[in-house]
Every structure is written in C-alpha cells, then in structure tokens.
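Before anything else, here's the structure in question.
Note that this complex is displayed minus one protein chain, with the remaining chains in position.
Up next is chain A:
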Amino acid sequence: MAPPQQLVLAASSTDAGVAAWDLRTGAEAIRHRTCASRPRALTVVAGRFLAASQAPAGNSAPIHYYHWDKPQVAVKSFPVEPIRALIADPEGSYLIGGGISGDIFFWEVASGELLVQWHAHYRAVRCLALYDFLLISGSEDGSIKVWDLLTMLDEQSRLEAKTQHIYSFNQHALPVTDVACCHGAIAVSSSEDHTCKIWSLSEGRMLRSISFPAITDSVALDPRSHIFYAGGRDGKIYVTAMGIDVTSPSSDDSTIIGALDDHSKAVTSLASSTDGLILISGSEDGNVRVWDTRTQQVIRKFKHSQGPVTNVLLVTPKRVNLPPLQSLRKVCSANGGSESRAVIVPQPENDVQIFGNFSSDFLERCLDALQPGSSSRLFESGASALYGAPKQQGVEWRSKYLELQDLFVREEIVISFSQHMSWFLTD
C-alpha cells in the first residue's frame, strides 16, 4: 500500500491562492483560488478540508473553505470582523478565530454556529494555539492569555469565574507573532521583541526567555520537543534547544544550537512533520523550502509566487465524504445556541466485524455444557430423548435436567437450566 499522500500547503498575503505540492513527488497537486491570507490564518480542519481567513480587501474579509480536490472556494463565510488568526481543534469540531479587535470567535464546524465570542485582548489577536482544551492566544499588544474553553463555553462558569482567562502573560514587550504548544503543557511563543519565551501552562509562568539576533516571526516544535525552530526576519531558521543549562556562565544564546540558512528574506511560517524529520518553511521571498532536519539540507524548494509566503502547512488529507459545509455565522444565536449540532462522524475503527464460527461456537458451547459430567452417558440418553415426539420431549428433558442438577454444581448453570431445553446451551 502506498503511503498516504502528504501535501505541503502554502498561502501568500498577495492573492496567489493556496498551493498544494505533493511532498513525495514534488509536483504541484492543486492551487486553490482565491486566497490571500495573513500569517496564522490558514488551517486544516482535521485533515478533512481547508479553511483560510482572508486579509481584508475592501470592506470584506471572508473565511474560505476549500475541498481537497476542488480548486475553487467551497464556502464563504463573513464574520463580523476580519479574522487575523484561525485554528481548528484536532478533531475538526471547532474553528477558533482571533479578530483584529482582539475578540476571539468560537465556531462549531458542523452547524456553523458561533458558540461564543469574547473580548480577549486590547489589540488584534495574532496567533492561537490549543493545548487539550486550553486556548492560548497571542496578541499585538504583547500579551499572551490562556483560556479554559470549558469555562468560556458555559455561561454559568463564565459568570462564576473571577477572571475569564487562566493566565495572562505580559512578558513580551512587543507583538506576539506565533505560539506553539507541546506535550507536557509547555508553550513557546515568538515575538517582535527579539525573544522567544517558553511557558509552563500548568504552573502559569515563564520558564525561559531566549534572545535572538533578529525578530522571530514563527515557531515550530520538534515533535520530541527537545528543540524548537524559530524563523527569523533575517531569513534564518534558528534551531534552539528547549533544555536549559543553568550552569552555563554565558547568556541564553548558548541554547541556540544552529541555524538553517537559505531564505533570502524573513521566514514567516514554519511547519514540522509529525516524525520530526522534515521542516517546512515559508518566506517573504516567495519560496517554500523543505528541510531534512538531520542533515540540515534543503531537500525541496517550491516557488509559490512573487508575493511573500505567509502560511505553510504539512498535511495528510483525509478524503472522506463530507456533508455539505455550513458557513460560519456572524453572531451567536439568541436562544443559547440550541441549534448547535453535535454529530458523529463515521469512525470506521468503531466498526465491529462479524466473525463467523457460529456453528462451531455453538457446538463447543454444547460440548462444554456436557463435559463436566460423565458426558458420554449424558449425551447418549439425551440423544435418545430426541427420538421422542416433540411433546414428550419436554418431560424427558426435564428429568434429564434434574439429573444434571446433581452433576453441575455451579450456580450459573443451574440458573440457565430454568427452561426445559436450555441445559444444552449454557452460556
């Protein structure tokens, strides 16, 4: 069986569409048009389809959906304000958008219903990330906030909570450009203040701050989360160790352990493969590069367009039959979201196969029932009972049952004998 197709996706802030290249062959599979997205605005909904919020053009900034195999926009939604950052949860149940006003929008994908919207930051939300159901939002005002979606989605808990957010981190001095999470409740953020900071979500504090020689616009984590990559405005991708060596007398830059250097302009977007062997980078020079992280060499290079690449993704499309996609609502429905719709998506892993062997199971059950006693004698007499007319049978079998009662001591068997023939079919 051929390995599943992996696509490298890239979008630009100029209208050059979403390009999809097959990672293995390097051929451009499809280009979805139209699309002009700012960074962190392109997302994949559980591998099923693609969503991209558009940079404002005129007075509209829609969110586009694209099917994998169709170049045109499948569904357009018009949120109340331009959405700067857009992510979906891993199961593709929700889309979460961060608006330019600092509001966060939480949509249910199946119904398009806006489940909740809240004011999160003073200025635009630049990036979003999910850790389980903790939402991390980074804003242009330099703050990072951590939200518990459980609380945010429930009116009562929202009212009870003292503060809506769980944590608010204000250590970044300038706009936060990207944030990523890894297991162990660790988040890494990059900012225009030349630093990346590592946060502990469980303890709610900053663990480290790492200074870079350039502004970092994006971060991507190695899946083993011992290193992360930070894409700099100087065109370099900094390889940085997550671990800290406190005994080191020098500054924290000792943890920057290398740099991938091939882009001529700022690296705007990074994506790491799940096995950690491949890193995808998109740059303002209009190119997308695929790196082998072990050799630190560029193994593929894709030309997207003249304009800057703002988003790159590495995805394994799941081509499933989708029900018609619903466009996202502008506002929360008045009646408390009663039209929200929970769905069960087909999960083939839940399918229970029917295995045959009914008859032999059945036979074995019969034999099991017979084995504990002196089986041959029992079966002989039992068999002879079968020769009788059906009406007599009941009586004869009943007497057999009484005989059997002596032989089978175990309680559950006795219970199952309550019907006159059931001695044969003990479960």
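One rule holds for everything that comes next: a residue touches a chain if its C-beta (ideal position, glycine included) is under 8 Å from a C-beta of that chain, and two chains touch if they have at least 3 such contacts; residues count from 1.
To be clear about the criterion, contacts and distances are computed from a predicted model.
Colleague: If you had to name the missing chain as UniProt does, which of "Ribonuclease P protein subunit p30", "Chromosome disjunction protein 3", "Pre-rRNA-processing protein RIX1 N-terminal domain-containing protein" or "Trafficking protein particle complex subunit 2" would it be?
Modeller: In UniProt, the chain excluded from the picture bears the name "Pre-rRNA-processing protein RIX1 N-terminal domain-containing protein".
Colleague: Tell me which residue among A:S137, A:T195, A:S281 or A:S305 touches the hidden chain in the full complex.
Modeller: A:T195
Colleague: Of A:S60, A:S157 or A:T274, which one is in contact with the hidden chain?
Modeller: A:S157
Colleague: Would you mind spotting which of A:A57, A:I299 or A:L363 touches the chain that isn't drawn?
Modeller: A:L363
Colleague: Taking the full complex into account, what residues of chain A touch the chain not shown?
Modeller: Missing-chain contacts on chain A: residues 89-91, 93-94, 108, 110, 115, 131-134, 148-151, 153-154, 156-157, 166, 170-171, 184-186, 195, 197-198, 200-203, 205-209, 211-213, 225-227, 239, 241-259, 293-296, 321-323, 337-338, 340-352, 354-364, 366-367, 370-371, 375-376, 378-380, 383-384, 386-387, 390, 393, 419, 421-422, 424-425.
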